[in-house]
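For this depiction, one protein chain was excluded, whereas all remaining protein chains were kept in their positions.
After this line comes chain A, so read on.
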Amino acid sequence: MSHLHEETPGTRRLCMGNEAIVRGALEAGVAVAAGYPGTPSSEIIETLSAVAEPMGLYVEWSVNEKVALEVASSASFAGLRALAVMKQPGLNVASDYLLHLSASGTRGGMVLVSADDPGALSSVNEGETRPYAKLMEVPLLEPGDFQEAREMTAWAFELSETLCNVVLVRTVTRLSHASGTVVMGELRKAEKTARFTHDGFIIDPMEGVVMSPPVEWKHGQQQEKLEKARVLFETSPFNTYEGPEAPELLIITSSVCALYSREAVSLLNAEERVGILKLGTTWPLPETLVKKHLATAKKVLMVEEVLPFLEGEIKILAAESADEIGVKTFYGKKEGTLPSTGEMNPDRVVAALSTILDIPYEGLDATYAQRATEVSFMGSPNREATFCPGCPHRASFWAINTALSMDNRNGFVCGDIGCYSMAVLPAGFSTLKTLHAMGSGTGVASGFGKLSPFGMDQPVVSVCGDSTFFHSVLPPLANAIHHRANLTLVVLDNSGTAMTGFQPHPGLGVDAMGSPADSIDIPAVCKALGATVKVGDPFEVTTTREILFDLMDQEGVGVLVLKQACALSPEKKHARAWDMAVDESACLGESCGCNRLCTRVFACPGLVWDKEKGKARIDEVVCTGCGVCADICPVGAIRKNVAETV
């Protein structure tokens, strides 16, 4: 399959939503793109960095989302088209700057793509982008399918230049990570000349100083831009209606919920009774258009993810125009027709329609479903998420967990965001006791570390990954050191942003485009800040535990950097340090007092419990030869020999 930037206009191609967004940006002549990895947004910057050279772009993985937005916006100030990309929690990080950016205004087309994860399919929250559009007073576009993802992204740059302000594009997992048919448009070469003009009349938007003051005047300008956007939205082709002229029920929806709504209407054969108003421009609302459609129906159902955002705004509009459009009966999340948690799907919409329109529906035959559930109970044993065989995190958490339990003061670990978040589960021996935003583990630990005057005597440990360290652990670490908090930070350094696909970060010597970059040494940074710093190998479990005992016993902040590359990293794959074997004569099996510590608790997929023999066994196909399990067995029955083939 050819690369995205090689497809000629008019070509039909199966595109992931994220690829469609990339194509749209390339068709708009984007010159600079910056982001921070986060599911489901990561493929946008990844795909752009792959075409950076032939298309003449600058693409970077920034240290965090706020910096990404800052970096992208400078290109806009210098007259280039620029894109910032993040998952929704990253928008929270970037929001401080966004508040000021939306007030200062932009020059070259400036688009911010934010990806929500309704249902938290790969997140620890289901936070929303849409309320930010209202809060920050910027226009919001929501693609409803793959084709629109391409077209809207391209148009967002135009709109941004028309308004001289940042435009927000919101996508969701089921669009970003789904694929559909897209017809390609014309590519546009990126502008080559960057120049920041700053010496014109101070408040001139194109030649003056770029800033949010004078606040009230700028705020007024910003609201005028928003009103201009509303007028454009009234006739936007991204707002579509399908259905009868005067439907019995009007659905108002956006994003992939439009596809679920269409599916539900089709499943119930209700095309003659239901109309679907799909809004692509959801902030500010195209009020005239919405009112026109509200006037045609008595009953209105709002279908959206996750919170009732459109629902609230449409109800306000309906209240304001009740004289004009009449009184409506509203269905949505507020009165419980649809849930206001989790993701939407066709069945949820069918259930709502089936109640409102009184059409019976049974998608899953009840007798079949009952038997299928029985069969599934017997035939498909649960697959709990676990760390990969040879994952350094399993070894790190084994050392931390056993150190805390041997220490015997009821110590605990504050968790952070990455693959290692799975240590809230048995996969990581349920070691993590708090889990919030990126960097919060160390911030929370910094607070716990100051509670000794209130009688708290438990050891406090926090963990973070190497990418997270740069993203948002530096400020809480400085805070903890400055305030002499008692805590031990363990940096689980696996040489890349592993969870989202090994994107580089400032600790590595390469950037998003594969060019050489200056790497920043984590232990040296921590030392310079004033922490006691140790470096270890997580595969050396006993040594790691000894270091942890030392650090937990001392006052102030201790940092242990555990370095070992991710088992899936390109340099690690197929490389094996040890050949592992269980000495069957030494393994005491069920009669050992360990209660199958190796397979039941440590539970690496490379270590199997052989039921027939009643002994542990190495699965040589799965085992990566990390050697850690040799340190787990209390009787030393798991043997490691230097691997013959490396």
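Rule of thumb we're sticking to: a residue touches a chain if its C-beta (ideal position, glycine included) is under 8 Å from a C-beta of that chain, and two chains touch if they have at least 3 such contacts; residues count from 1.
Note that contacts and distances are computed from a predicted model.
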*asked:* Suppose you had to identify the omitted chain by its UniProt name; would it be "Gluconate 2-dehydrogenase subunit 3-like protein", "CoA transferase subunit A", "Aspartate--tRNA(Asp/Asn) ligase" or "Indolepyruvate ferredoxin oxidoreductase beta subunit"?
replied: "Indolepyruvate ferredoxin oxidoreductase beta subunit"
*Thinking of the whole complex, not just what is shown, which of A:A50, A:L187, A:V256 or A:L289 touches the missing chain?*
A:V256
*Which residue from A:E7, A:E60, A:D145 or A:E540 sits in contact with the chain not drawn here?*
A:D145
*Touching residue (missing chain; options A:N125, A:T181 or A:S430)*: A:T181
*Residues of chain A (touch criterion as defined above) contacting the omitted chain*: 1, 12-14, 39-40, 121-122, 145-147, 173-175, 177-181, 256, 259-260, 262-263, 267, 345-347, 350, 363-365, 368-369, 371-373, 375-376, 378-388, 418-419, 421-422, 427, 499-500, 596, 599-600, 603, 605, 607-609, 611, 619
